[in-house]
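Removed from the display is one protein chain of the complex; every other protein chain stays in position.
Then we have chain A:
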Amino acid sequence: MAGHSRANLPPLSLHVPEPRFRPGDAVDFNGFDVPPAGAARRPDTGDAPADFHELSYGLVRVLDDEGHAVGPWDPKLSPDLLRRMLRSMVLLRAFDERMFRAQRQGKTSFYMKARGEEAVAVAAAYALDADDMCFPSYRQQGLLIARGCSLVDMMNQIYSNTGDKLGGKQLPIMYSEKRFGFFSISGNLTTQYPQAVGWAMASAAKGDNRIAAVWCGEGSTAEGDFHSACTFAAVYRAPVIMNVVNNQWAISSFSGFAGAEATTFAARAIGYGIAGLRVDGNDALAVYAATMWAAERARLNQGSTLIELFTYRAEGHSTSDDPTQYRSAEESGAWPLGDPVVRLKDHLIALGEWSEEQHAEQDKACAEEVRAAQKAAEANGILGHGLHQPLDSLFDGVFEEMPWHLQEQRQQMLDEEEASGRPWARK
């Protein structure tokens, strides 16, 4: 024991973080420090991770308030690519809207939107090669849409219908699309982080040139797997891009409960010896440029990059969530980094490559495309309308070959259904 008396010390106090705005509070982001677009330095991909302090605490931004692309991170994309990115983001938003409504109509059990975070997934998808492997969380459906996955296939999964190639075994939105380099989504948070690092290590060990990218939310960085993955990534210089989508909210918990009061999520990279970038997640060009930079770093065997994508979860966590219970309703509208779709649209208009009329037309076209897809998907059934898979298929795929105990349970189930006389007992 130290030789001093504790009589004169104040009692300890436990700090429990509290978000700035709760329901009913007026929202004022005036104190919010938004670094100007173009201000962040663009380092060489080979630079030592220890030199990324300022980039880990700053914010890489390309699009300024007038919609101009400025600074060293401007990826100088062709208008055609910009338009394709914008279209993917608009299509994603239309898809989300429609599927959210489908859940409300009882056509499926569950949905999760990515509103406000469209750039995070879509711009990254355009910066990666089509055969780079993505390990998404549940809010990167934009990867699938940008990579050209059929909306009908996605909806079939959401409806767990006869067209669902996962056979109705997975909760809606837990897609698996190997063809599109989209790893099977798990409900368990951040488990995909070390898996992505492992995939990248395997690619390196085999002398391949494909890289891996992985996403989690800022809330899930508190999981132990995040730490394990960062350690592995650093130790083996794995060709992996580790994205942290900091949308400020983990269901009802604000980012302070993941440690955001004390540091940034990009800054965690410094301790691991990984290059860390903090990026305006609502700036599609910044997301694209950072992803491209990190991909180049990975491809050149220079190691992994941790990218914090600073954004805002504009809607509820899921169809089961009501955000008005824990945050101010004004917050989303007042978010200082704006709306990623609007910002990219304004950029294209500023370039003279787009117009409000074209945009409105595209909105309509995307809504129509989604509507048509929905019609096609619903022809395969919706969740509420009985079973769409043979009962005994529930035993398929536990193992490569079905062992006796599963065969026995399957037979018992079929016999019981047969005996019950219920009409849906069919093989």
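Definition applied: contacts are C-beta pairs under 8 Å (C-beta built on N, C-alpha and C of every residue); 3 or more make two chains touch, one makes a residue touch a chain; residues count from 1.
Here, contacts and distances are computed from a predicted model.
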item: Protein name, per the UniProt record, of whichever chain is missing from view ("Na(+)/H(+) antiporter subunit B", "FAD-binding protein", "Branched-chain alpha-keto acid dehydrogenase E1 component" or "Dihydropteroate synthase, DHPS"); value: "Branched-chain alpha-keto acid dehydrogenase E1 component"
item: Selected residue (touches chain absent from view) among A:Ser109, A:Thr231, A:Gln358 or A:Asn380; value: A:Thr231
item: Among A:Ala196, A:Cys216, A:Val244 or A:Ile274, the residue in touch with the chain that has been omitted; value: A:Ala196
item: Contacts of chain A with the absent chain, listed as residue ranges; value: 133, 135, 165-167, 169-170, 174, 176-178, 183-184, 186-188, 191, 193-206, 212, 224-225, 227-229, 231-232, 235, 396-400, 403-405
